[in-house]
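Note that one protein chain of the assembly has been removed; the remaining protein chains are unaltered in position.
For chain A:
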Amino acid sequence: MFRFFGFRALRAAITIVMVVTFAFVVLRLSGDPALLIMSVDAPPEAVAAFRTSWGLDEPLWVQYVRYFAAIFEGDLGRSMRDGRPALDLVVERIPATLALTIPALFIKLGLGIPAGITAALHRNSLLDRTVMALAVAGFTVPSFVLGLLLVLLFAVQLGWLPSGGQESWRHAILPVVTLGIGGAAVLARFTRSAMLEVLGQPYIRTASAKGVPWRQVVRGHALPNAAIPTVTIIGFMVGSLIAGAVVVESVFSWPGVGRLLVVAVANRDLAVVQCILLLVAATMVTANMIVDLLYGLLDPRLRNAPRGAGG
């Protein structure tokens, strides 16, 4: 167990370092923050002073080493725009994002999983085809298109709901639904194929052959097995709770982490972008570790996996 998690933790740490390194390099090669934050016609001395004060005149590798040294002291840098600690800026946006992504996660689970199971149990029926057609539509339409369609219908035409902003819970409905539908569609397809795979297994026929009523075959024999692959995709959804709403937050002018990221990238506000990416990588990696743990709970065959493939 310890070796298992030691190994996973090491891999997680490497993943995070790679994400941060990649972001560090790309951001510094793709534009000059000094010119973007100062205005273009700022005097050269002011630009140079800005570079010196943020350490941008140092060689890239020196900046990189300093950046990492600071991370280990808990310092994620300051925003170049208003000088506040980047971490504070990001953390204060998290509740707004979670206010969208957590309800959306419930929609994904509550809609996607039952839809997938129902479709699988009625394979090739009209019901199955309808559910799957909706699912294909749900995840092929990009969220900004879906979001705009919903705004057009419910805000502009019907006038039932506001089109953007964060004044009340009613403002959250359209963005939450937009996020939820896409995820539910993905999950429905995934659940359906996992169920179909399991329903074709000989142990399902064994359960029927020993007289288990069909409902109980589905509940007691098929679902616990189909849960194993489905957990992977749910883990991915949990991992993207923090940064999974970038596009939708922009469409609905929702002041969450995603919008902060868009603005920070546009301004080359290096510390803020890096802070968000670090947070995203950490959430995703944590979610993956939880998924690995769940695999062990769901599938007894994986419990003594560290003994190696032969064991």
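One rule holds in what follows: a residue touches a chain if its C-beta (ideal position, glycine included) is under 8 Å from a C-beta of that chain, and two chains touch if they have at least 3 such contacts; residues count from 1.
What we mean here is this: contacts and distances are computed from a predicted model.
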From "ABC transporter ATP-binding protein", "Acetolactate synthase", "Oligosaccharide biosynthesis protein Alg14 like" or "histidine kinase", the hidden chain's UniProt protein name: "ABC transporter ATP-binding protein"
Candidates A:T191, A:N225 or A:Q274 - the one touching the absent chain: A:N225
Listed residues A:T21, A:T130 or A:S208, member touching the removed chain: A:S208
Contact set of chain A toward the excluded chain (per top definition): 201-203, 205-214, 220-221, 224-225, 298-301
